[in-house]
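Only one protein chain is missing; all other protein chains are in place.
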Amino acid sequence: MNAADYGWLVLLTPLIGLAFNIAVGPSVSRRVVAWVASLSILAGFVLSLLAFIDLLSRDDSQRALVSTGWHWLSAGSFQVDASILVDPLSTVMLLVITGIGFLIHAYSVGYMHGDTEEKRFFAYLNLFVFSMLLLVLAGNFVFLLAGWGLVGLSSYLLIGFWWQRPSAVAAAKKAFVMNAIGDVGMTLGIFVIWNHLHTVDYTTAFALAPGSIGSGSSTANWIALLLLVGAVAKSAQLPLQTWLPDAMEGPTPVSALIHAATMVTAGVYLVARMWPFYSLAPDVADLVAIIGVATLTIAGLIALVQTDIKRVIAYSTMSQIGYMFCGVGIGAYSAGMFHLVTHAFFKALLFLGAGVVIHALHDEQDMRKMGGMGRYLPYTTGLMWIGALSLVGVPPFSGFFSKDQILSDALARGDWVGYTVWGLGLAGAFVTALYTFRLMLLVFHGEPSEYAREQSEAHAGHGEGPSTMLWTIGVLAVGATFAGFLEIPQVTHGMRNFLEPTIPSTIEATGNQDLGTSALAVSLALIGLFCAHVLWGRRSRTTRRIAEATAPLERVLQEKFGFDRLYDWAFYRPASALARGGARLWEQRAVVGSMDAVSNAGSWTSRLLSTAQSGLVRVYALAIAVGIAALAAWFMTGAS
Amino acid sequence: MSPGIGSWITLSSALFCIGLVGVMLRRNPIVILLSLEIMLNAGNLLLVAGSRYVGGNDGHVLALTVMGVAAAEVVVGLGLVVALARRGAPLDVDELRSLHG
Partner (left out) sequence: MQIVVFYVAGALAIGSALAVVVQRNPFLAALSLILHLASLAALYLVLQGDFVAVAQLLVYAGAVMIMFLFVIAYLGDRADLDLRRGGLGAGAAFIAGLAIFIESVIAVSDSNSSFHAPAVVADSFGSPATIGKLFLTDHLLAFEAISLVLLVGAIAGVVLGAGELLPSRSRAEPAEREPKGERYDLRREFLRREEEAEQESEVGT
């Protein structure tokens, strides 16, 4: 069994869970369904590990395995096989998806306990894992697109899971529509690829690309740009980022799995996978980095004024993915992927820990009603601090290593893009520290609010939450702590070496650059901690004065820089006006009207004809006479 | 000296058309029957004239047959009129339109 075979099996495992859910689910208990779903993902993780080990046992040149299942579509010269590509990049993603996926499934057993629709939840979760696996394992563009779309569908289903809430349904629709924009972009990109290279298979396309498409040519730029549209939509970067905060309407495990660890990182995966095209379109690669930088700044600033705990973490995710986009945009692919891995750990940890708090406070998500949870949830608080420190980038936690890797690689790149990324990335680190410590201080420290006090004292003695919730975040915390050691600068190069054969990184920072960047970043983080303490730790006159001074800025941030309003005016209103007008004019008049006209014509004709049946004998006689006259005239005029 | 068959045909058709107009215009069923008689007699006239000009008495035979049929038809028609009158229905063909579709 080689890695490719394991790949097919991994793809199969969530389907087994789903099939069980659909076929046997209605007749078994919710608990059984939940555990079967989770264990199927665990099986997938084990198989991914086996694939990983198999890949390690091969030497570098043998690490890209393509396995073709069957010939899927044959239409003239358009040939598509059902093929998967198992190589270091997809194996890394496999491990992340199935590993974090399993942990989140197990967490959900506890979190969703008591929800009447639990089985549906696990069905959707399994569907999502399958879609994501299909996305990363796909060996050709068509299956990539299939996985892409399915992931969007699963996200829609899961965001709108509590469909009785109109806000959840609206958020689900928003996410789906914006992802659809990305899908369109990506499909167009695939069209251009097909048009020029006449293949949709990865290996063939990547081999042909440098020859057929000139570097910097408009074709290369178009391909890279259109694929970027898809990545931007899926990863919630500017300008298609507005759906991610609203997606927090879904249950917390969903936010952790889809909107932190896996789905939103699909964009980063895409850019890394398509590196041959991006290396041929350096301007677009620069654009990737610029988008990343813009997003990380804006998202970080908006996170400063959010009051919903999940939204803070959501904006944080947006910001961190901005870092990853910077990484893959400047050509530091292994740094970007490394940050993806560590981010999956600590962001999932943060979300799930927030879930513990929300669960303890009976689904209350407003941070202003929290406070002082540290004394009621000590275990969770400790783990959340691990996550927070990792996010901010404090050694020895993993975020430190991965984020600073990106920043020092940016410095090593040297041109205006590199310096912009380096500068704004460091500023972003400061902002990250600010909002993260704000979160921690507001939720876990200080005086508990009335509500928090009541709820927690009502629960006292029951433990912090269901046991599955607690051990899963423990495992994540371990990962968040130690995953960084994969890539200690100048010491270990686990990630880089693993990825190098298939995804070569173009930049390597020197030791001094690493040290200097890290020093700056850590000091900025500590300054941020101090500022956060000043602003939100103790309520004093200074804080109030500062708050008043920054009130207009705060309003701008609370409007999320006006993106939602802009999109509402620019797109939603014209579209809905068009739809309403269309419904009134076209559908009402033309479509329904034409059918009415057909039926009216029928009845009008029959009414017309029925006037001949007047019942008047005289009229009948007249008709006969007229007929005779007409016939006689016809015969007399020589007609045959 | 007799007029050609054309005159007879003309006379006959004139009478026929007068009867036809009478059938189409009058509302009293009895007068309609009278107009119908005019039409039948016009036909009889043509038959007799034809047999005179062509030779042979077959036209006379047919004319007598038509006369008998006309008599029977008048019996039926007048019977209908009497039955209608007995039931109090208005003697107006414009009112008798239960076959109206």
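Things worth noting here:
Residue numbering begins at 1 within each chain, and the chains themselves are lettered A and B in the order written.
We adopt the following convention: a contact is a pair of C-beta atoms (placed from the backbone, for glycine too) under 8 Å apart; a residue touches a chain by one contact, two chains touch by 3 or more.
Treat the numbers as computed from the prediction; the structure is a model and nothing was measured.
Only one of A:A549, A:A579 or A:A632 touches the chain withheld from this view, namely A:A632.
Within the complete assembly, residues 618-619, 622, 625-626, 628-629, 632-633, 636 of subunit A touch the chain that is not shown.
In the full complex, the hidden chain is touched by subunit B at residues 1-7, 9-11, 13-22, 24-28, 30-31, 33-35, 37-38, 41, 44-45, 48-49, 51-55, 57-58, 60-65, 67-76, 78-83, 85-86, 90-92, 94.
Simple rule for what comes next: only the chains that are shown with their structure count from here on.
Subunit B makes touch with subunit A in their complex at residues 20, 23-25, 27, 93-94, 96-101. Only residues 610, 612-618, 621-622, 625 of subunit A touch subunit B when the two sit together in their complex.
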